[in-house]
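Yeah, one chain of the complex is gone here, protein chain that is, but the others are all in their spots.
Letters A, B and C mark the chains as written, and numbering starts fresh at 1 in each.
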Amino acid sequence: MCRWMAWLGQQVLIDELLFQTEHGIVDQSLHARMGAEPTNGDGFGLGWYGADGARPEPCVYRSVAPAWSDANLRELAAHIESPLFMAHIRAAIGSPVQETNCHPFRHGRWLLVHNGYLADFRALRRDLMLAVDPALFPLVEGSTDTEVVFALALTLGLQDDPIAALERAVGLIEQTARSGGHETLVQATFGISDGTCLWAVRYATEGRARSLFASSDVAAIRQLHPDNPRFARLSPDDRLIVSEPFSDLPGVWREIPQGTAVTIRRGGVIEERSFRPQSIPLASGAAR
Amino acid sequence: MCRWMAWLGQQVLIDELLFQTEHGIVDQSLHARMGAEPTNGDGFGLGWYGADGARPEPCVYRSVAPAWSDANLRELAAHIESPLFMAHIRAAIGSPVQETNCHPFRHGRWLLVHNGYLADFRALRRDLMLAVDPALFPLVEGSTDTEVVFALALTLGLQDDPIAALERAVGLIEQTARSGGHETLVQATFGISDGTCLWAVRYATEGRARSLFASSDVAAIRQLHPDNPRFARLSPDDRLIVSEPFSDLPGVWREIPQGTAVTIRRGGVIEERSFRPQSIPLASGAAR
Amino acid sequence: MCRWMAWLGQQVLIDELLFQTEHGIVDQSLHARMGAEPTNGDGFGLGWYGADGARPEPCVYRSVAPAWSDANLRELAAHIESPLFMAHIRAAIGSPVQETNCHPFRHGRWLLVHNGYLADFRALRRDLMLAVDPALFPLVEGSTDTEVVFALALTLGLQDDPIAALERAVGLIEQTARSGGHETLVQATFGISDGTCLWAVRYATEGRARSLFASSDVAAIRQLHPDNPRFARLSPDDRLIVSEPFSDLPGVWREIPQGTAVTIRRGGVIEERSFRPQSIPLASGAAR
Partner (left out) sequence: MCRWMAWLGQQVLIDELLFQTEHGIVDQSLHARMGAEPTNGDGFGLGWYGADGARPEPCVYRSVAPAWSDANLRELAAHIESPLFMAHIRAAIGSPVQETNCHPFRHGRWLLVHNGYLADFRALRRDLMLAVDPALFPLVEGSTDTEVVFALALTLGLQDDPIAALERAVGLIEQTARSGGHETLVQATFGISDGTCLWAVRYATEGRARSLFASSDVAAIRQLHPDNPRFARLSPDDRLIVSEPFSDLPGVWREIPQGTAVTIRRGGVIEERSFRPQSIPLASGAAR
């Protein structure tokens, strides 16, 4: 179990959303309410894009310390502004607590975070790694399932169409599990960005997927809570995606339906479509 | 808030009490039930004495990682046996997460662990440090209230009579707080050892003290649970002191009353007396 | 032994001076040439001021990892620009490797770094801590001599006149050592900033002080090395202070004489005066 959040909108001090929020992501590292586990203390990561586009690659800060106790995270959050960033808090399930297992994972301008797991991952790992583009193989530095999903999605076209690539990656994983007689279950919410857009996916092969929410339309939020000074500062461009809501205020958060992919573009534009894993012939993947 | 445990008895593999127990101390690092906070993930420490007495000083392993995720703790626990050891899991309240703030604290053959806090400690710190024996002053390496309490108790005779020294230390702290117009509250359970005995204290200046339990007489435990293979291996010498019980089995744990000091000697001997802070003239302490 | 550097000038990507330099500070963490020890691997710190002055307090990133292997330092350096920053690499001499012992130390807008040591510091620590303003006492979180020097300098007027305050602090330390019969030796280069100016001091009670260099006048550097593209980018406002030169190019670095305090203001202005510790009555210090 993990939790994550992503912001796309006006340039904000990261602190405002990480620490100066009622039930923000750092608070969730100690007290998650909707996850399988309340504690997400096995490291964290923060990836942010600059405002000016001078450097298209995001900066990533990852640490094995729990987010709640990391002095550097407080420092950085209190001094760095960004119009687009993602934060992730980790609850390791079996794999070691090390920076190379912390999200977000990065490739060039791309960031990916994940909440969930692949069932029977240890049994699947070899076959999935074989399906990774050999040029990407040596870039896998850690031992999480997420990093392998990211490498598969990159192999299958993430940089052209991130949702389609994830549909292929998840399809390939399910097919690999099924054909190997393993438990077939991808449990996932994903967050992805290239510095211009945000993509979010909520999906489970079966059963209930991990929770995922998008912030509502700013105009609607303001109408519901006209006296909230925080909301007064929101602009129509601002959008948040979160594993679980930061507050209990009604009308502020909208649950993203299961089996759904969401695309958020600058200007507050949000598009939804269904997320359907695509079967691709395993051999061709493995042969690349 | 923190949690701790101490074992005095037959030589056991540390693993049995740290990991192979239903609701042991490592489990409590994620899911404490009786503490102010369920999570105690801000480092931990383990101090153990050898069996043979060849080295009277205990070995101490401390880490800033949460106990639940530290691979080395699992390793050491699975390979090291000891007839007398203490483990502590930390929930920092304000002070940094660093090894020098992890319990147990050691001085020569002595170990001390603490669950609780001194109210207004930052305001008291200077006056309390002045009351520490100047020879001990430079040995205070961290920034916790506990380390200062330990230094005070060492100043006030811990090595001759640990309970009396703690009564003087707590008395001095309460008096310092009172005379400075600060909130006067010592919240504490303490565990102390010199490699031969265990001492445990449960005390609060006012209100309810942190929880503390001693294991019951082994004969009684066995009579209550005749079919439990774990209890069958206990010897009459074995005693555990814990912040909170490892299991819900009736009759296995006995709550230590508030305002009480307990002494456990080899052979399972357990003695109880009341714990009463002693006022000592502050000037004399400060003048040393 | 430690090494440090400070930049005041045009806004630069920190990476340029930390990593993209021939014998920069990170390289010095593995291969210092002029220090007592070649290795400075006991943690590091980076403190930087923002460009716009929106946040006058500097951001500080400190880590116990060696600078050469810290992935986050590479990330941050490659993404953060600053017109004024200080970096420090640490070689611990006895005190623990923990973030609270890493430089720079900060108080409000002020940063301080130090290379050197106080002889017999453990024996002096109590008396020096007594001379610290009681309001500052609880802010001392680590166990280094440097943090105590900083607290003393703050007590003695750092925020009004940093060099004069350091002269008083060093005078007080020397006097305390002398009157206690201890070895009397302050070995120090200091770097200080408030976000507008840089101050640097090179001093030793006796013997040779640690090395310290300032970059030469930009015009002079360019005349000497007209074809160097790096120097072509320098502006007349740019000044560097370093424990040891980044390169062996002649004329680029000027050794700061022993017993000297240097003030650098925006615009490349550099002023020098002698640094003379001031004796102040110890009692008054202790009584504050």
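One rule holds in what follows: contacts are C-beta pairs under 8 Å (C-beta built on N, C-alpha and C of every residue); 3 or more make two chains touch, one makes a residue touch a chain.
Source: prediction; values computed, not measured.
Chemist: Using the touch definition up top, pick the residue from A:E16, A:E99 or A:E183 that touches the left-out chain.
Modeler: Within the whole complex, the residue contacting the unshown chain is A:E99.
Chemist: Of B:R55, B:R178, B:R230 or B:R276, which residue touches the hidden chain?
Modeler: B:R55
Chemist: For a quick check of understanding: of C:V12, C:A36 or C:V97, which residue touches the chain that isn't displayed?
Modeler: Spelled out, the listed residue whose C-beta touches the missing chain is C:V97.
Chemist: Considering the whole complex, which of A:S143, A:S247 or A:T263 touches the chain not shown?
Modeler: Once the missing chain is taken into account, the touching residue is A:S143.
Chemist: Mind listing the subunit C residues that contact the chain we can't see here?
Modeler: Spelled out for subunit C, the touching residues are 30, 37-39, 41-42, 64-66, 69, 71, 92, 96-97.
Chemist: Over the whole complex, note the residues of subunit A touching the chain we left out.
Modeler: Touch set of subunit A with respect to the missing chain: 95-96, 98-100, 122-123, 125-126, 129-130, 134, 137-138, 140-143.
Chemist: In the full complex, which residues of subunit B touch the absent chain?
Modeler: Missing-chain contacts on subunit B: residues 50, 55, 59-63, 71-72, 75-76, 78-80, 99.
The rule is short, and it goes like this: only the chains that are shown with their structure count from here on.
Chemist: Would you give the residues of subunit C that are in contact with at least 2 other chains, written as numbers and ranges?
Modeler: 99
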